[in-house]
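Rest of the complex left out; these chains stay put.
Labels run A and B following the written order; every chain starts at residue 1.
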Amino acid sequence: MIKIGIVGGTGYTGAELLRLLATHPHAQVLRITSRAEAGRQVSELYGNLRGHFNLTFSEPNEQELAECDLVFFATPNGTAMKMVPELLDAGTRVIDLAADFRLQDPELWEKWYGMPHTCTETLAEAVYGLPELNREQIRVARLVANPGCYPTASALGFLPLVEQGLVDTSTLIADCKSGVSGAGRGASVGMLMGEVGESFKAYSVPGHRHLPEIRQTLSWVSDAPVGLTFVPHLVPMIRGIHATLYARLKAEVADLQVLFEQRYADEPFVDVLPAGGHPETRSVRGVNHCRIAVHRPQGGDTVVVLSVIDNLTKGAAGQAVQNMNLMFGLAERTGLEQAALLP
Amino acid sequence: MIKIGIVGGTGYTGAELLRLLATHPHAQVLRITSRAEAGRQVSELYGNLRGHFNLTFSEPNEQELAECDLVFFATPNGTAMKMVPELLDAGTRVIDLAADFRLQDPELWEKWYGMPHTCTETLAEAVYGLPELNREQIRVARLVANPGCYPTASALGFLPLVEQGLVDTSTLIADCKSGVSGAGRGASVGMLMGEVGESFKAYSVPGHRHLPEIRQTLSWVSDAPVGLTFVPHLVPMIRGIHATLYARLKAEVADLQVLFEQRYADEPFVDVLPAGGHPETRSVRGVNHCRIAVHRPQGGDTVVVLSVIDNLTKGAAGQAVQNMNLMFGLAERTGLEQAALLP
């Protein structure tokens, strides 16, 4: 059994992690920390976990956490970087679900996250945890930076096109839509059901923190600079991300469908729909899959890729468990075999 | 492996059955029939099942079905009764998720379902599949009548009170609320999202088919006649039933909380919340649990029981799998261990 600690388990990412680990055959959650809820039963906060855990939130204590084989951080940005070096020194491995180790350039991090990066040495060894790109590095990593939700959906949709140099990378567009759980579980007027129910809007059009993250991933596989317009939107539903991606073909391509199918043929969690498909977010509700369709409307030069994930699963906790499985030599699908909840 | 057949698998009950069986370790779905969708891949209809089944809808064929150990009927009312006797004769066991074998009195059935019962001999041997009441009979049953969704939530909430003779059974009230998936997947104006979204209403107040079913169950354990007012309502959500049950105490009772806890102490799928609780339907989304709280507001004579289930799981397919587990000597929880999807 992998001994697990979770730091900051009261938000939706933490809850999803607990849900997935509840039935994982090789993981045991030893500690879960929360300053605000210290002393409270996990199942009191999350009624769905009654009967699954006999676990109490505790104050974070690095010594206790260091007894774990693996610690997940499901904390606000800027928290993990304060605790990770010590844990690594103690031989504990770490998966950070926040953004602290996602951007390799600390100056870029400071620009977008509004605070200096205080842990740049550790940053240098962090592996970006997108298994479809970095599987082998993840296996041996001590520290994995779990990707953001929009970046996961967008990168998986763009990768086949950019890796092959088929599209003009200077004019990429990612028009993304997310359910409200992506905004987390903090009290706020803006996320009240009275405010976001039965309505739809774009937000952060001038600039969103996931923009540099998507651009960084695509830059790794592109031979030309990446210019990206990223527009996130809020959908009146709880879970799910739908990325609608636009790229201009610069080279003739034999068959986009085949290109995508071959790229993901061996991926356990990327499912390319048959030609002409339109993936629904509900088809991945609660599971770690990304479902993708590729179109070339009216036979023009614009490729349209549709990519859906569950923001809390493949977009956060599910991908973290996938990374854990890789890091600990388990079959990649372990504990992630369920079918999505539909309807 | 239990060899499984499903008759009529295109509705929500069939889809839920497939979702649960997809990861059940001892069941293998051999056949799934649908006249309308014959020849079509299951995963084409239900995107969440891609990668889980390589199975095609076929025309119903009794010989092929008879090769199964167990056949589930997820058909409209009146269909199972035509096929069940022959299957039983062939040694195949049956769980009917429709209403054909729920009411023991064929005249009552005809009155409420508007057609004569053509299979009264078989009806006599059918076991009403509420494990919390009939566990031992279910183990040995050839034919199980899987309870309705409202009846499951209502019966589990009323049982402790009625069994002990604590309440006036002539004035029971079940004010029940259901998500829209309870109405099935047939095309209808009334269930369009444009019609039922962002609205709430009662329906069938003059009389609903689940009324005699609830009354029948309570009559089995009551020493006095059962008079019940049952008012179902439609909630603008997809899954979940919330039964709010009212009963007048006729005897003094030491502690209602203890009564409920003791009644369900050994039940794997009934969870009595701590005193003062208010169960949410989302706490059972996609799982086979019923969560219950009992109140006595303002210390008066009216007991209020709150009982929640997922109408498609404990209210249909999950309870059917629970019954299957009992019938085939498996641990009752097999394949039903997941935590509910929350948020």
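One rule holds for everything that comes next: a residue touches a chain if its C-beta (ideal position, glycine included) is under 8 Å from a C-beta of that chain, and two chains touch if they have at least 3 such contacts.
On a predicted model such as this, the values are computed, not experimentally measured, just so you know.
Every protein chain here shares one sequence; 2 sit in place, and the complete assembly counts 4 copies in total.
The working rule: only the chains that are shown with their structure count from here on.
When the CA atoms of chain A are superposed on chain B, the rotation angle comes to 180 degrees, reported as a multiple of 5. Our note on geometry: chain A versus chain B, Cα centroid distance of 36 Å, whole angstroms. On chain B, the positions that touch chain A within their shared complex are 12, 15, 18-19, 22-23, 46-52, 181, 185, 197-198, 238-239, 271, 279-280, 282-287, 289, 291, 312, 337-343.
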